[in-house]
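Left out: one protein chain. Kept in place: all the others.
Take a look at subunit A:
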Amino acid sequence: MPVDNHDHDHQDRFEERLGEALHQAGGAYETDRRALVAAGETRGHRLLLRRRAAVVAGVASVALVGLGGALLVPGGDDGRQSVATGAKTPVASATPKASYTGDELIGILEKLLPRGEFSSPQARGTDDRLPPYAQVVHDDGKGKAAVAVGFDRVLPGSEQARQTVECPDKVLTPYDGCVVSRLSDGSALRIFQGYEYPDRRADTKLWTADLVTPKGQHVSVSEWNAAAEKGAPVSRAEPPLSPARLRTLATAAAWLGVVDAIPVDPKAPTAAPAQPSGIDGGAIASTLVSLLPKGVKVVARSGPDSGYAYVVVDDGKGRSLVQINVQPNMSDVEDQLFGAGAETLADGTKVVTHKEPGEKGGAGVVMWTADTLRTDGFRVVVSAFNSGSQETAATRDAPALTTKQLRAIALSAKWRGLG
């Protein structure tokens, strides 16, 4: 790759420099590998013992072998696996729908594309654990080009749904064209004409069409002016489908049936949380401050980070970090968070408190936590430390708040007002 030191190039080479910088930064971390390997093996032994115990207890421990890197999905930290295809339920019975094999998806894609030669088909059907897609190399006589279509669901009204059909900031992501249109059925369609590498280290163009319907069906068509996304030379000046044709392909009626055939994950939220992008951190910090006991002075607080906030308080005995996470839709990890010691309140809310060493290595730091989960998966977890930060040594014997006070903060009805 040619090295160009001109100033204007600095901007365009950001991704390349990031890669180099990551390798420099990552390469500087060293540890005692032998100790790490030994500890890993010890954990492996422990996991095996636990698994055998589980098998003896009659719990089937199924390991599915798939392809490539996608097999044997690790589950929680107790060694359980989320079993691949079994983790999804069939489509809701009210709306029975077909499934599509990878070959069928390729057939539909080839039918919808202009005439030409097709090669190198790749696809994944709707019964796979991963989202379905189909990709072919299409040659209309003017050069081979990869064309792909992928499917998934986004939560209507969610941050992800919004971002999928939003044009990126042109200052930060160079591109040649981006148009978002609203269709008559309320769907949003983004036609994007950009580059495989936004820093233009190669001239591969990537044009995409993303359709998001009001129901959250997402169809994403991508095309390149090369026979592959990466690693293939540019074969033509532009990808084969014009923006108008891209639009026609992305909005083809056949695709919505494919999205509907993706098995519904029973644990996936079905409605966007009231605050789609997470609850505003500034509001969380303000609420946290309002719930602090009297006599505690706030000396620092966090910014508008979504879902999370912290304050540093001082009760006259030194600084104490208090941090809080407010997270909707956390029911799926209930078992891992609320074990045998958990308390269940009359309204079904689970509560557990912990006193444990800090997580970040500040000498002598302890972390006291109250973790709560409402029946709808709304989690509020608040921790206090005996230091102003987790990474600096303890500055006092105990955190400024007791576990009882933390519990009261986490259980406050005020959090509901935010969510």
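One rule holds for everything that comes next: contacts are C-beta pairs under 8 Å (C-beta built on N, C-alpha and C of every residue); 3 or more make two chains touch, one makes a residue touch a chain; residues count from 1.
What we mean here is this: contacts and distances are computed from a predicted model.
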The complex's invisible chain, by UniProt name, from "Na+/H+ antiporter subunit D", "RNA polymerase sigma24 factor", "ABC transporter permease" or "Respiratory nitrate reductase subunit gamma" = "RNA polymerase sigma24 factor"
Ask   = From the list A:G102, A:G125 or A:G150, which touches the chain that is not on show?
value = A:G150
Note = The missing chain sits against subunit A at residues 10, 13-15, 17-31, 33-34, 36-37, 39-48, 51, 63, 65, 68-77, 79, 129-131, 133, 150-152, 160, 163-164, 168-169, 172-173, 198, 208, 210, 218, 220, 222, 229-230, 300, 305, 308, 310, 312, 319, 321, 323, 325, 330, 333, 336-337, 359-361, 367, 369, 371, 381, 383, 388-392
